[in-house]
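With one protein chain withheld, the remaining protein chains of the complex are depicted in position.
Then we have subunit A:
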Amino acid sequence: MFKILKYSFYDLIRSRWSYVYFLFYLALGFVLLFLNNDLSKAVITLMNVIIVLVPLIGTIFGVMYFYSSKEFTELLLAQPLKRSTIFLGQYFGVAGSLTLSLALGLGIPFVLYGLFRSEAIWNFSLLLIIGSFLTFIFTALAFNIAISNENKIKGFGYAVLLWLFLAVIYDGFFLLSLIVFEEYPLDSFSLAATMFNPIDLSRTLILLKLDISALLGYTGAVFKQFFGTNLGLTVAMGVLLFWTILPVFRLAYKSKKKDF
């Protein structure tokens, strides 16, 4: 697996898109910090970007890589290798290189602007952890979609739809249900609904870490009580991990069954 991981990883590291992605974050980080020297404010702004963009890039990139490396995959399949090894290797290669681009792209400007001397370091690390989780989750989901759909167009369509659903439409339903059931106590419901969407969960986690949390009022207090404790944070991280592992398992399972 590690050999394939290495191949995929180096292949991607050398590819133009990884550089574009890396340079984009690098530029974003520098521009943000240039305009506003305050690290913690920049973290807030980055959060908005990350929770939308990272899943999108993860999904698109995952699907794209899977389809474009199909011939190579078929070649590998002819070798005496375990199937799960091949696909998981590819998956970790893609997700790893995306995470590396994200971490380096944002890390370099922040470190240059004195991250280690600032209090924002915890918030920033949380941001990076969540960014990495989102990359892994959405790349895994994208691989799942790609492996289940021979048709590239369909695969792309589903992938984009998945992103659209989790990033936008889900919140729409969430909002609607909150309004429709406004007569009922909704704290536990909103906690649960947040858990079911990795993007929402990431957003809430970061929001609660930032000083903006006071805005959330009573509901926020309930959230803070939950996520603010070590237990809550562990649960949240657990859920994110679960969101990562589940698609990865399905990928391994599906790859064994699939008829190439």
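Definition applied: contacts are C-beta pairs under 8 Å (C-beta built on N, C-alpha and C of every residue); 3 or more make two chains touch, one makes a residue touch a chain; residues count from 1.
What we mean here is this: contacts and distances are computed from a predicted model.
Participant: Unshown chain, UniProt name, "NADH-quinone oxidoreductase subunit J", "Nitrous oxide reductase family maturation protein NosD", "Thiol reductant ABC exporter subunit CydC" or "Tat pathway signal sequence domain protein"?
Facilitator: "Nitrous oxide reductase family maturation protein NosD"
Participant: Can you work out which residue in A:18, A:123, A:204 or A:244 touches the chain that's missing from view?
Facilitator: Residue touching the absent chain, from the options given: A:204.
Participant: Using the touch definition up top, pick the residue from A:59, A:73, A:190 or A:255 that touches the left-out chain.
Facilitator: A:190
Participant: What residue numbers in subunit A mark contact with the hidden partner chain?
Facilitator: Against the left-out chain, subunit A lists 47-48, 51-52, 167-172, 174-175, 178-179, 182, 186-187, 190, 194, 200, 203-204, 207, 211-212, 214-221, 223.
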